[in-house]
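Remarks on the structure that follows.
Complex shown without one protein chain; remaining protein chains in place.
A, B and C are the chain letters, set down in written order, and residue numbers restart from 1 in every chain.
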Amino acid sequence: MNGAHDMGGMDGFGPVVPEPNEPMFHAQWERRAFAITLAMARPGGWTIDMSRFARENRSPADYLSKSYYQIWLAGLEQLMEERGLVTADEVAAGKPLHPRKDVPLLGAADVAPMLARGGPTERPAPAPARFAVGDRVLAKEMHPQGHTRLPRYVRGRTGVVELVHGAHVFPDSSAASTGEQPQWLYTVTFDGAELWGADAEPGLRVSVDAWESYLESAP
Amino acid sequence: MNGAHDMGGMDGFGPVVPEPNEPMFHAQWERRAFAITLAMARPGGWTIDMSRFARENRSPADYLSKSYYQIWLAGLEQLMEERGLVTADEVAAGKPLHPRKDVPLLGAADVAPMLARGGPTERPAPAPARFAVGDRVLAKEMHPQGHTRLPRYVRGRTGVVELVHGAHVFPDSSAASTGEQPQWLYTVTFDGAELWGADAEPGLRVSVDAWESYLESAP
Amino acid sequence: MNNHSETHAHHHHDHDHSELSETELRVRALETILTEKGYVDPVALDLLIETYETKVGPRNGAQVVAKAWSDPAYRARLLEDATAAIAELGYVGRQGEHVVAVENTPAQHNVVVCTLCSCYPWPVLGLPPVWYKSAPYRSRVVKEPRAVLADFGVTLPEGTAIRVWDSTAEIRYLVIPMRPAGTEGWSETQLADLVTRDSMIGTGLARAPAEIAA
Partner (left out) sequence: MNNHSETHAHHHHDHDHSELSETELRVRALETILTEKGYVDPVALDLLIETYETKVGPRNGAQVVAKAWSDPAYRARLLEDATAAIAELGYVGRQGEHVVAVENTPAQHNVVVCTLCSCYPWPVLGLPPVWYKSAPYRSRVVKEPRAVLADFGVTLPEGTAIRVWDSTAEIRYLVIPMRPAGTEGWSETQLADLVTRDSMIGTGLARAPAEIAA
C-alpha cells in the first residue's frame, strides 16, 4: 500500500536529531512492548511480513502521530484480534474475558534458540534467475493496496542489478497469507538523477532489494 | 516539495464520507478564518502560490492532523509573520504590540469588485508554445524542495497534450518570490495503466494541468 | 488533513473539544489584532461571508447546465469557451477566472478533483464541501474513481470510461452531466432543479424527474 510508512523522498519532516548516549529504551513500557511483541510471534504464528503490514496498514495521520513502539503495539493488537487471541473487549477490560486458544508458548528456555535461529528467508530457487549482475532493469509502476516492499520512489525508474541474493520468501504473498512463493531477490542500484532528476545530490547512487516480480528487463 | 498535501494515489485514508445537507461552514470560527484570509490578501500582497506554499510547507504529521481551515489559519499566520504584519508575540498576547505597517485595506466597497475581478493568471506568451495538442510528453522526474504543482503520481510518466491554455503565471517562481515568469500551460492526459500499472481501474484516464518546464518531448 | 472539519459529527480524538476552543480563541485573537491594526474592515469580512453563504453556490452552475441542455448554441459556446459563456449569466471572478466545461456522455464520465489542495470553480459551485477537500477523496479518485463513486452510491455502466481532471493549475473544471430522460419540453428553471452540486463535480448524476416529483 502507498502508506505513510513509504517515506523515501518525502520533504518536511525536519532535521535528523541524534540523541547522545541514547538508552536502548526510553521508558519501561517500551521494554515491555518490545518483549511481548517478540514473544507473541510464537503463539501468534504470524510472519514478519504480516507484522509489517499490520503496522503500516493504518491512516497516514495515525501512523505519523504514533511513536515507534506505539505502532508496534497497534500492530500487535490487530494481529491478536484477527486471530481471536486477545480481543478488543479484553484490552478495554484489562483482563481475560474469553478462553485461551491452544497455541504454543515461548518459554524462557526457548528465547536463546529462537533469537539464534532468527527467521532466514532464503529458499530453494523455483526457477533459474531471470536477471544477472549488470542487467538493466525497470522497477515496475505498481501500486498494490496490500503489502509490498518496492518503495514508491524507485517505481518506474531504471537501475542495474548489483547483487543476486538467491530466492527469498515473497513478502507480498506472505503478508497476504497466500504463502511464501519464493522469488529471486536482487540488489538494484539507481543513479540519483534517475530517481530525483536535477534535484539529486551529485554522485549519489541508491539501491533497494527487489524481488524478481517487481522488475522488468530494461533496454 | 514532496509534502503530505500531494496525496494523489495514497492509500489508507478510508472512505469518502459525504455529509448530507452540509452547511457552508461548520463553526463560527471557520467563517471568520475564511473571511480574514481573503481580506488579508490585499494588505499582505502575497500571491495565491505563496498562500498555497505557506499551507503545505509543514511537517506531514502537522498537515494531516489539522482541519482544512486550521491549515488556512496556520498559512495565514506564517505569511503575516514573514512580512511583519502580525507577529507571534501579538498572536500570543491577543492584541497589537507593534506599529501598523502602511499597507492598503480591503474596504467594504472593494469586496464585490475584488471577487468579480479574481486573479486571472493568463499572460502574454513569452515564446511560441513548444507542444501542441496530440503531442506525447513526459512529466519530468523532479523533486524540488520548494512549491510545485506537478503531483508526484505523474512524474516520470508519459501522457498526451489534450488542451493548450495559453501562458500562465508559473507557480514555482511565484511562490518563491522570483516573479511570474509565465509559461505555456497544458492539460496532459495519462492512461490509468501508465500511472498505476496493473493496479489501475480499467478504462481510466487522468489529466493534470502542467506548465511547459514540467514537460519533455516523449517518443 | 483531517477528513472532517472539527465540528463534524465523527470525532476521532478525545481532545477535539479543547482543540476547538483553542482554535476559536486564536481566530478571535487574530481578528481583534487585524481589526485594531486597521488591516481588515469588519464590514468587508461580513460581506465576504454573506457573499458565499447566500449568493454564490451550485444554483449558479445549475443555471449554466440547464441552459446548455436547452439551448444548443449556448452549449456550443460553453464547450468552446466556458469562462465567457458562464460570464453571460453573470457568474465571474475569483476561482472561476479560467473555466473549462467537460460534458458527460454514455461513453465518458468526467470527475473533477484537486489532489494538491482544494481548487474548485467558486462562481458556479460556491465553496467546496468538506469531502472534496478531504484526504480520502483527493488520494483515491485519481486511482480508483469507481470505488469512490460507490461511496456516493453511484454505479456507472461498465462501458463508460472515467476521465478524471486534476485541477493542478488555475483552470477550473465544470462537469455538464447528462440530461435525464423524460425531460423533453421542460423549462430551464425546471431543468435546473435536476442539477445537483455533485453532478457538476462528477461524483453524482443529474436527478431523474421521478426524484423531484415527490
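As a working rule, contacts are C-beta pairs under 8 Å (C-beta built on N, C-alpha and C of every residue); 3 or more make two chains touch, one makes a residue touch a chain.
Remember, it's a predicted structure, so these values are computed and weren't measured experimentally.
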item	value
Contact set of subunit A toward the excluded chain (per top definition)	4-11, 13-19, 22, 24-36, 38-40, 43, 48, 52, 55-56, 63-71, 73, 76-77, 85-86, 90-91, 94-96, 100, 103, 105-108, 110-112, 114-122, 149-151, 153, 163, 165, 168-169, 171, 185, 187, 189, 192, 195-196, 199-201, 203-211
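Heads up, the rule we're going with is that only the chains that are shown with their structure count from here on.
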item	value
Most centrally placed chain - per-chain CA mean versus overall CA mean	B
Most distant chain from subunit A by Cα centroid	C
Centre distance in Å when subunit A and subunit C are each reduced to the mean of their C-alpha atoms	40
Distance between the centres, which are taken as Cα means, of subunit C and subunit B, whole angstrom	17
Residue list for subunit A, restricted to those that touch at least two other chains	60-61, 143
Where subunit C touches two or more other chains, by residue	2, 135, 143
